[in-house]
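The structure under discussion appears below in the form of structure tokens.
Missing here: one protein chain of the complex. Every other protein chain is in place.
Labels run A and B following the written order; every chain starts at residue 1.
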């Protein structure tokens, strides 16, 4: 159940046993988790360190893989948003773009698997005109990454215990993350 | 509460006091709002003026910022989809692409914050072949915009009172919109 399709599994196996309150709570959890995932791009693209400090656990881990810096602990993760590099990326028009995430709820834990694009406006090249939509040199998709979010329920809401990103470039680590969304669904 | 994370705040502060009916209704509102946001790209990319007239309030505002035309009133917003410019964009293969939105519900009002890409097929350049997926010159990401949707509940469903778009290009207005998703979540 930990990483499978909760709604389906819960319905077929447990519906008779689950109380209305338990079902309502699972639904509210799911919607709260969607908002948590949807809050990440705004926090990254505005460099909101106070939000990051709130949403990661004290021992939370932010792992971008071997080629980019990560951080451990909500305070360090928050501080990284204020780094010179991240602030320069924001000034250049950084945009995180998240698709529909897969959410596997398991009581007081959840695993979310999502795809993320990191975009910036192109600084060179020819502008293209689109009728009724102005002219633009367009955007560069800098990275497309598979994300695994390990969440836990706390008295002040769902929080991030570990977030792991791996670049989708044909190598195995990104596929490992993506397989997590399908585990138990066969 | 107006712009914070409703599920989380509601649970910790008010769960004991909220009736099952109120909780059900908040969930159904949320799902209705997701479908409203998901209906926007199809309406823009097919130029469905009747749908736009239905989904904006009579005094609804569509604000694309200082460099692109906007409109006020559901009839004027609907009419803009039939403009020569917009129809030409559709004929060229216009695609609006929306990510996972953040939804903050507050009774009969809601604020949605979302990212949107506006894409068109490239008209020049070299085609790339991807095995099992044909050849393509690819797509141009013309704009990446932060969207703020101010919604109200009406007897005929949730409607758009104001939609504000700002280009993510490193300037402040887009970040102002994105901060709206995080307000009250610190």
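Simple rule for what comes next: a residue touches a chain if its C-beta (ideal position, glycine included) is under 8 Å from a C-beta of that chain, and two chains touch if they have at least 3 such contacts.
Just so it is clear, the structure is predicted and the values come from calculations on it, not from any experiment.
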(request) Pick out which of A:27, A:61, A:77 or A:151 touches the chain that's been left out of the picture. (result) A:27
(request) Tell me where the left-out chain touches chain B, residue by residue. (result) 20, 24, 27-29, 31-32, 34-39, 41-43, 45-46, 48, 50-51, 54-55, 90-101, 119, 121, 128, 130-134, 136, 138-139, 141, 155-158
(request) Using the touch rule from the top, list residues of chain A that touch the missing partner. (result) 5-8, 11-12, 20, 23-24, 27, 30, 67-69, 83-86, 88-89, 92, 94, 99-104, 113-115, 117-118, 120, 123, 140-144, 168-170, 174-175, 178-179, 181-182, 185-186
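Going forward, only the chains that are shown with their structure count from here on.
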(request) With chain centres taken as the means of their Cα atoms, state the distance from chain A to chain B in Å. (result) 20
